[in-house]
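What follows is a single structure, written as structure tokens, with notes after it.
Apart from one protein chain that is not included, each protein chain of the complex appears where it belongs.
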Amino acid sequence: MRKAAHSIALTVNDVPVTVAPGTTVAAAILIAGAPTRKSVTGEPRGPLCGMGICFECRATIDGIAHRRSCQILCAQDMKVRTG
Amino acid sequence: MSAAWDVVVAGAGIVGAACALECVSRGLKTAVVECAGIGGGATAAGMGHIVVMDDSPAQMALTHYSQTLWRELSRRLPANVEYEQCGTLWVASDEEELQEVHRKSELYATAGVPTEILDRQSLAEAEPNLRPSLMGALLVPSDAVLYPPCAAGFLIAEALRLGAQLYTPRKILSAAARKAVLDDGTELLAAHIVIASGVDSTQLLPQLPIRKRKGHLAITDRYPGFVRHQLVELGYLKSAHSSTTDSVAFNVQPRTTGQILIGSSRQYNAESSEVNHKILAAMIERAQSYLPEVGGLSTIRVWTGFRAATPDKLPLIGPWPEDQSLILATGHEGLGITTSLGTARLLADSICGANTEISIEPYLPGRFARLEAHA
Partner (left out) sequence: MRERFDILVVGVGPAGIAAALSAVEAEQRVGLVDDNPAPGGQIWRSGVSQPAAARSLLAKLDAAPVQRLQGWRVLDSAERGVLRAECENECADLRYGKLILATGARERFLPFPGWTLPNVMGAGGLDAMVRGGLPIAGKRVVVAGTGPLLLAVAAHLARKGAIVVAICEQASLRRLVRLAGHLVKEPAKLLQGIEHSAATFGAKFYTSCWAAAANGREKLETVTLERNGKRWDERCDYLACGYHLIPNLELPVLLGCRIEDGFVTTDDLQRTSVADVFCAGEPTGIGGVELALLEGQIAGLAAAGKIEEAKKLALRRRRSLGFVRALRDATVLDPRLKSLASESTIVCRCEDVAFGALRIHPNWRAAKLHTRCGMGPCQGRICGAATEFLFGWTAVSGESGIRPPVFPARVSSLTTIAWDKKET
């Protein structure tokens, strides 16, 4: 396996997280210990399907809301906001 | 098998549901017959606005009257009806429309409907996502929105609680001379049969001057605060309501969930309920021209529905001249939610021989016989 050349630094709710290239934003959110979103009645939720169809992994990424974090790879300096 | 009723209501959409509740509240022995689902027709497809409209004095009277009734009822509505008095902003994009703002303001004032004129800056503050080049707007704070299927559900539940009976899923195959025959052979004998079946009313009375007017809507994911009021372009009445051809108009509504409802479109002679891509695209493009940022929102669903339209844009409320046991409550076009409660009051007053709070004359079905006679 080719070793990752560098790691990626991003923030989840202003908390810095460092991940390997190829890591999804959903994984980064879980690594940061946060739920991805709050349900309409306020329950904490995390990813369910892992393949982009359940919409439980939605987070605000770089200012855009409702992005499916399990389908998006982490990028340097990304700002992720959950809940 | 037969049973005797004071009133049998054909259709448990918002209008039928309102009529059923009103009648049973007056002590009338009431039955409702619904062939598919409660609040499932145009009631399910529409925007759920409760809006005062001034296309004609009769329309103004009925919408205003009915809106007041909704406001009185709102205290008792459960949360799932999502009633919210968010108000309407009629937005002006040019001088002509700004004049219209002033004209409307005066007209509403004489009708006793409070309004406020917003200039460009106040409008931008009220709705930051509207394009800044708009000139102003008329705010009607008393307008409201709700979620229609649950509203119809509430009205039916209340009617049942007061002793009305629901036959569902049952279809009325024929209704004439105080007898309604259901698809399972049941015969309901009734002094009055209320036809509140929307576009399906012509199945019971083919002569009804009702045409289907197709509409499209799209709903987005949750974006709380993106839009705070119902937004309508002043061209709405000009282009949408008046035209007999296909048309779209800017009309957007926030739901209490934070989802945005995007409308509206109108087509005659469109029988299929399939989404028409050209019309949908035109509708969306119109919305984008007023709300530039709306393009980036996520749409979850698009659907269509059929409004029941009459030639003069007023509903049919009252006895059918050729068979007075048939009472019409249909043809509400895009104002079914708004005028459902007012329709029910007029209808029940008519049945009970009581004085109506507004004149029922403009809505009587007999007006079309008279028009034909004069033609």
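The chains carry the letters A and B, assigned in the order they are written, with residues numbered from 1 in each.
Methods note: a contact is a pair of C-beta atoms (placed from the backbone, for glycine too) under 8 Å apart; a residue touches a chain by one contact, two chains touch by 3 or more.
Given the structure is predicted, the values throughout are model-derived calculations rather than measurements.
Across the entire complex, the residue among B:G16, B:P149 or B:G215 in touch with the chain not shown is B:P149. Of the options B:G40, B:P141 or B:P209, the residue whose C-beta touches the omitted chain is B:G40.
Among A:V19, A:A59 or A:M78, the one in contact with the hidden chain is A:V19.
Although one chain is hidden here, its contacts on chain A can still be listed: residues 1, 19-20, 22-24, 26-28, 30-31, 35-36, 39-41, 43-56, 58, 66, 70-74.
One chain of the complex is left out; on chain B, the residues touching it are 36-40, 44, 80, 149-150, 153, 169, 218-221, 262, 274-275, 277-278, 280-282, 284-285, 287-288, 294-303.
Assume only the chains that are shown with their structure count from here on.
Residues 40, 64-66 of chain A are the ones that touch chain B when the two sit in their complex.
Chain B makes touch with chain A in their complex at residues 221-223, 257, 296, 298.
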